[in-house]
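I have a structure here, written as structure tokens, and I will follow up with some questions on it.
Here the complex is missing a single protein chain, while all its other protein chains stay put.
Order of writing sets the labels: A and B. Residues in every chain begin at 1.
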Amino acid sequence: MSMQTRAIHSIRRYAFHIALFCFLLGPVAALLLYAGSVRWFYPAILPNEWTPQPFLRQIGNPRTRDAIGASLTIAGITTVLALLIGLPAARTLGLRRFRGRQLVLLLLFLPNVVPPVATGMGLNILFLRLGWAGSYLGVILVHLIPVLPYTIFALLGVFARYDEGYEQQARTLGATWPTVFWRVVLPLAGPGIAVAALFAFLVSWSQYVLTLLIGGGRVITLPLLLFAAVAGGNPASIAVLALIFAAPPLLAIALAARALTDRERVVVQQY
Amino acid sequence: MRNPSLRIWLTLAPALLVTGVLFGASVFYAVAQSLGYLSIIGETRLSFAAYGNVINQATVAGRELWAALGFSLWVSGAATLLSATGALILAATLSGSATPPRRSTLLALNANLALPHLVWAIALLLLFSQSGLLARIAAALGLIDLPAEFPVLVRDRYGIGIIVHYVSKEIPFLALIVLAILRTQGNTYTAVAATLGAGPWVRLRRVTLPLVLPGLAAGALLVFAFIFSAYEVPALLGVSYPRALAVLALDYFLNPDLSRRAEGMAISLIMALVVVGVAGLGRVFGERE
Partner (left out) sequence: MPLPLRARIAALVLTLLIVLAACGAQPAATPAQSAATSDEAVPVTNALDLANWDSVVAAARGQTVNWYIWGGSESINRFVDDFYGVPLREQYGITLNRVPLADTVDAVNQVLSEKEAGVDPGAVDVIWINGENFLSLKQAEMLYPDWSRELPNAQYVDWDNPAIYLDFGEPVLGLESPWSSAQFQFIYDSARMEADELPRSYAELLEWAKANPGRFTYIAPGPGAFQGTRFVKGALFELSGGADQWLSFDQALWDEHAPQLWAYLNELKPYLWRAGETYPADENELHSLFANSEVDFSITQAIAGAGPLISEGLVPETARAFVFDDYMIGDFNYLAIAKNAPNKAAALVLANLILEPELQAAQILPENGFGLGYAIDVTRVTDAAQLAALNAAQAQLGAAATPAEDLAQSLVGDSAGEYQSLVEAGWRENVLIGE
């Protein structure tokens, strides 16, 4: 390969990657521009002044802070519950072949395809009667409907290539179950569990329709606030809230970077 | 714990109970309400009136139902096909070169996935609207004078904006699935084919596609179901008419005129039936292959 063709080749490679990055993350730049603007109208190509005002206003607003807290609490508790419930199920489904396994998988898969609009509407009245509507409890429970299946399917991949032999050896050597869990299961499946937890968190974090229908306007999470801001029409406020809403997922991805790129694994994730 | 079978069901019980009870109850209540069981307004007789109204176009909701169904099918179908094609080409390109895809590329794909749909839709709105950033750049370059001269890319009648949204969010999703399959089994085949003189297009069609098709199809099915059911993005990037099914259903469900609730519920169940039906068909075809 001559120097010239190699140069052309690498230029093409770079161009391709730059285009890809623009496609994947470029629109976020629009949010950054709007977040620091005030009264920025067509045809001005850049804001005539940059100001931290919209950002400070949102951070200083107790509503926004409450919504951040509500979102973190709900997504956090939902994740823990999904792991507690999902781990034993995923382990069994991953390691055992038994009659009815397909049926169980189907039942767990079904909430994934039924529209959240339908699920939320159905539970709206029931939760009101039970007094769960408008409470964290109700919202967390309803979040479990989409989160639990995702968690289980993500964990299935972990246990599909998990060797139970290590556990049996430890048991034969006299280790108790908690010891086996801490010393054998976690080291073997830990990274996979972490990624499953991450996606459980993201699925709950991004819920809008279910929170709206069950939260009854009293549980205000960030996506609800963001939707209200869109109706409010102030582009700077919208952009700031959108960035605040996007920050934890991006941070989580950065933290999980190693697990996501080193392992040959894709967690089937949608929300 | 002697009985292995009992242990299996004990470990599954919490998950099955949570999913079964919550999901089952929601289906039960949805069906009851769509049949007009609404004690708020003292209506406790069951009837298929709501279904009749929406299917026979007897009410405004009904007049919109078929348009909404067509719109939702078009948007989710087109977006799914484009995403699958784009993901296949992207993954083949990324894994085609001798070196494996860089970490930064994989990370960017994952970061795009992690961005909530709501955030992405807002960003596209600010970017693509007729007075958005791109329009301003076009105006600065002298390509357009008035915003109206800029092409309608979001909030358009044909759902282009919604399709653009989902294509740009689902390509990374499907591409990661394809990349994973290729990384575990694909590269050698492609390399062999290349040594035997197959061009990139032939390699894609004859080697890569058959290899990844089952995984890609399963992923595409999920994507279709997801787009078809989605509310937020069509609500933000759609037009007043035609609206997506989910938008129509929620609008009627939240209508202050309570007799509309049953119609909203009926629409959302029709929507659920379509998705479950498509997913079921997909499974049947998948197993036949």
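The rule we apply is simple: a contact is a pair of C-beta atoms (placed from the backbone, for glycine too) under 8 Å apart; a residue touches a chain by one contact, two chains touch by 3 or more.
This is a predicted model, so every value here is computed, not measured.
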Contact with the hidden chain (one of B:Gly20, B:Gly77, B:Pro200 or B:Gly215): B:Gly20
Contacting the left-out chain in the complete assembly, out of B:Glu64, B:Glu170, B:Glu232 or B:Glu263: B:Glu64
For chain A, residues in touch with the removed chain: 38-39, 41-43, 57, 63, 98-100, 124-126, 128-131, 133-134, 216-218, 220, 224, 227-228, 231-237
On chain B, residues whose C-beta touches the chain left out of the figure: 3, 5-6, 9, 16-17, 20-21, 24-25, 28-29, 32, 39-40, 42, 44, 60, 63-64, 67, 130-131, 146-148, 152, 155-157, 239-241, 254-258
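Note that in this section only the chains that are shown with their structure count from here on.
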CA centroid of chain A to CA centroid of chain B, Å: 16
Residues on chain A engaged by chain B in the complex (per definition of touch): 13, 16-17, 20-21, 23-25, 27-28, 30-31, 33-34, 41-45, 84-86, 88-89, 91-93, 96, 98, 104, 107-108, 110-126, 141-142, 144-145, 148-149, 152, 202, 205-206, 208-209, 223, 226-227, 230, 235, 238-239, 242-243, 245-246, 249-250, 252-254, 257, 260-261, 264-266, 268-271
Footprint of chain A on chain B - complex, ascending: 5, 7-8, 11-12, 14-16, 18-20, 22-23, 25-30, 33, 90, 93, 97, 102-103, 105-120, 122-124, 126-127, 131-133, 135-137, 139-140, 147, 168, 172-173, 176-177, 179-180, 183-184, 219, 222-223, 225-226, 228-229, 231-232, 236, 246, 249-250, 253, 264-265, 268-269, 271-272, 275-276, 279
